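A short worksheet on the structure shown next.
Only one protein chain is missing; all other protein chains are in place.
Right after this comes subunit A.
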Amino acid sequence: MEEADEMVTPGEVLGRATDLKAGKGAYAASHNNTIYASLTGFRRIQAPPPASHDKRPTVEVTGHKAHGPVPEPGSVVIARVTKVMARTVSADIMCVGPKSVREKFTGIIRQQDVRATEIDKVDMHLSFRPGDIVRAVVLSLGDARAYYLSTAKNELGVVSAESSAGATMVPISWTEMQCPLTGQIELRKVAKVVN
């Protein structure tokens, strides 16, 4: 790996499409056959894999904190619930797949995306509480404020929650979790943990 990588910013020319292939953080503009950077970071060139027909090395822009994992539609994320409202729940996305994110992303779970059956009878307060850790799947990029998440599958939902007495609760069914200290049962939309 080269040490003296230069720092590039979005819009800088990285090379020509005839010499290089665009990798992560770079794109090829078709009208003048040049490769431009689309992210900030260090410019790195990787040798082409020997078995491919294309002999061009790949140029990529990496090494900046903005290059942490980003939620994409269809990816499974772990989020912490921040606010429960009448028809939506806000959550802070903490991990995308197995990796933790490096900047803050917000997600929203709507009433109709909490579960797959009887979606108009969902009570948000009986499905999530502030502080719960949930596993959800990203439905779409949503609006400017938040991604849209969904927990409408058996393996999605609350993974870990704290009871009002302060202890981590044990799931006992797909709708109930029990506190080990007081024995009280609280209602959540529980994720089915498959080992």
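Basically, contacts are C-beta pairs under 8 Å (C-beta built on N, C-alpha and C of every residue); 3 or more make two chains touch, one makes a residue touch a chain; residues count from 1.
Note that contacts and distances are computed from a predicted model.
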(message) Please identify the absent chain by the protein name in its UniProt record; candidates are "ER membrane protein complex subunit 7 homolog", "Acyl-coenzyme A oxidase", "Translation initiation factor eIF2B subunit alpha" or "Ribosomal RNA-processing protein 40".
(response) "Ribosomal RNA-processing protein 40"
(message) One chain isn't shown here. Among A:83, A:102 or A:192, which residue touches it?
(response) A:83
(message) Counting contacts across the full complex, list the positions on subunit A that touch the omitted chain.
(response) 83-86, 124-125, 129-130, 165, 181-182, 184
